[in-house]
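One structure, pasted below without further comment.
Just one protein chain is left out here, and the rest sit where they should.
So that you can tell them apart, the chains are marked A and B in the order they are listed, and the count of residues begins at 1 in each.
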Amino acid sequence: MSAFIKGRNLWSDAWIRITKDRFALLCFITIVGYGLVAILAKFGMIAMPWDVTVGGSYQAPSLADHHLWLGTDLFGRSVLYKVIHGTRIAMSVGLMTSIIAIPIGMTLGALAGYFGGWIDDLVVWFYTTLTSIPNIMLLIAIAYVMGRGITSVYIAIGATSWVGLARVIRAEVMKHKERDYVLAASSLGASHSSRIFKHIMPNVFHQVILNFTMQFQTAIRSEVILSYLGLGVQGQPSWGVMIDDAKLELSRQVWWQLTGATLAMFILILALNIFGDTLRDALDPKVKT
Amino acid sequence: MFAYILKRILYTIPILFGVSLIVFVLFHLVGGDPTYQMVGKHSKAEQIAQLRHELGLDQSLPMQYLHYVKQIVTFDYGRSYATKQPIGEMISRGAGPSLILAIPAFIITTIAALLIALVSAYYRGRFIDKFVLISCVIGMSAPSLAYILFGQYVLAYKFGIFPISGFEAGFPEALSYVAMPAFIWLVVSMGADVRFFRNAILEETNQDYVRTARSKGLEEKVVYFKHVLKNSMIPIVTYVVIEIPFLLLGAFLLESFFGIPGLGSMTIDAINSSDFPVLKAMTTVNSILFILGTLATDILYTLVDPRVSFK
Partner (left out) sequence: MNFRKVSCLVIILIGLSACSSKKEKEPENTLHIATLEKIKGLDPAMAGDLYSGDEVARAYEGLLQYHYLKRPYTLVPMLAEAMPAVSEDRKTLTFKIRKGVLFQDDPCFKETNGKGRELVAEDFIYTFKRVADSKTLSEGWWIFDSRVVGLNEWRDEGIKAGKADYAKAVEGLKAEDKYTLKIKLKEPSSQFLYYLAMTFAYVVPHEAVEMYKDDFRRNPVGTGPFVFDRKESNLNSKLIWNKNPTFRKDFYPSEGAPGDKELGLLVDAGKQLPLTDRLVVTVFVEPQPMWLNFMTGKLEISGIPKDNFDQALGADKKLHPEFEQKKIMLHKEPELDITHESFNMSDPLFAKNKFLRQALSMAMNSAQVVDLFYNGRAIAAQGPIPPGLAGYDPALKNPYREFNIEKAKELLKKAGYPNGEGLPVIEYNTLSSSTYRQITEFVEKSFGLIGVKIKVNTYTWPEFIAALKNKKGQMWGYAWVADYPDAENFLQLFYSKNVSPGPNDSNYSNPEYDKLYESSLKLTDGPQRTALYQKMVKILVDDAPWIWAVHRIKFTLSQPWTKNYKLNQLEHSMMKYLRVDTALKK
């Protein structure tokens, strides 16, 4: 029982801290805003259609028409619309990779931490092996195996980014399983799964949230690099593809596509970073300074 | 302690096995078929079969795995599909340019980050600390590709301060080419480094013995430099040592953009030409270096810090 009260305190305490910190709140709102834009774009409610010609090739930004706020690309398509759809891709990459990575990290971490012994050895061996291989090479290899396209981007990034979470969860679960409340639960006859999921997990769940903010931005960055390497999203306007296009554009004085995509990405990652930090301070009492 | 070290060394064997298995499965089984590109534009089916045989692509999988293990042991990774050069030689030739870029960039970045972190931690909570932290977060948040493109366009193309790209071997000649990529390296990795170092120092500041020392009336500067610094070096050194093996892979985006013929651009070329033998070799070599690097740190750690016991 004590666990629940403690948990609620932690969360409500964190919420108060965040709402008090105006800057963090602003970041939170920004992130939600990105999410909203992504959802609206996903359901075709804004910035549709993005792939039609709205002006000449490489038209500079102008305030005349909202299509042209960020200028046009080689085919005269609106860069603003492409940035918005890039947001949709980025958010979906962040979300989907988290959906893949978090359950893997949580399950393996919890199993290893709770049962110890050979299960622990196996899990530790597996993730040590994975981390020994340079992450970028793993990403590339998986992208090759899966073929190109957004699904393989999800899987490649998801499958390579669960290790950090697994480590943390493993350590936390190890700590918690010796605690009184768990021992008490087990003496009352609670099964392993109920001990793990009902008793321990709620107490380590804040780590998952913290990991999520990190996971999200790692995923977005990785997508950019994969796209640059030609292994990323195909036929859709991702930020990575747009930045890659800029290679051919800068010396023609076409700076708007690079600027648009970079700025969109920069603001999102900045917000995630700051919000993540605040969250960490609020949820992880160890680092409080 | 020696038992621990021995155990730690032996533990690298299953890890190496795991790495070789994963790398083999990922690169060997799915490695694209290079033969069609290699036979040229007027090719015939008979020539293709002949080439596949020469490349050993018609062997059974366990045989191919054994062949790969042999490659790891003998460090003879065969020849590249695309350039037809021996891969061992390509790696040793590419290591030079990579290291000329990576080592100075790495050392300068680490030292600068450490100095900034020290100042920032010393004045924690004050304006300068906040300023450093904010700069770090901002620096970390911009995509590195944008730094590269911007640097190349503005500094090299517009103002002509640096050569746009290229490389010349030899000591003074190489510097002008690596200056800008090194500078971008600095900007890109500074944020994360400073933050990590600062946190490591601060964590030590909160330890009980520091409070005791302070309460005993020791001067803040003495406490800071004599105790805090010394002890916070352990996580910092670990962090730095772990990064070293990755230097060889180089900042491969940097190398490829600036035309530095190092291992990084070699890897990018290999990606663009599905040159799986090269990718496999690079992955393996890097993994092994990483395993050795962590091994060295762990052993160092036990020697330096007697508090560490097995697990």
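Heads up, the rule we're going with is that contacts are C-beta pairs under 8 Å (C-beta built on N, C-alpha and C of every residue); 3 or more make two chains touch, one makes a residue touch a chain.
Fair warning: this is a prediction, and the values are worked out from it, not measured in the lab.
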With touch as defined up top, name the shown chains that contact the chain not shown. A, B
Among B:Ala112, B:Val137 or B:Ala192, contact with the omitted chain is made only by B:Ala112
Among B:Val25, B:Val69, B:Ile103 or B:Ile128, which one is in touch with the chain left out? B:Ile128
In the whole complex, what residues of subunit A lie against the chain that is missing from view? 51, 57, 74-75, 148, 229-231, 234-235, 241, 244-245, 247-249, 251-252
Could you pull out which residues of subunit B are in touch with the chain that's been left out? 32-45, 47-48, 50-51, 54, 79, 81-84, 86, 93, 108, 112, 115-116, 119, 128, 131-132, 135, 157, 161, 163-167, 169-170, 172-173, 175-176, 179, 182-183, 186-187, 190, 257, 259, 261, 269, 271-274
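Rule of thumb we're sticking to: only the chains that are shown with their structure count from here on.
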Need the CA-centroid distance for the pair subunit A / subunit B, whole Å please. 23
Okay, in this complex, where on subunit B does subunit A touch? 14-15, 18-19, 22-23, 26-27, 30, 32, 124-125, 137-138, 140-143, 145-146, 149-150, 152-153, 157, 199, 202-203, 206, 246, 249, 252-253, 267-268, 271-272, 274, 279, 282-283, 286-287, 290-291, 294
What residues on subunit A touch subunit B, complex-wise? 125-126, 128-134, 136-138, 140-142, 144-145, 221, 224-225, 228-231, 239, 243-244, 246-247, 250-251, 258, 262, 265-266, 269-270, 273-274, 277, 287, 289
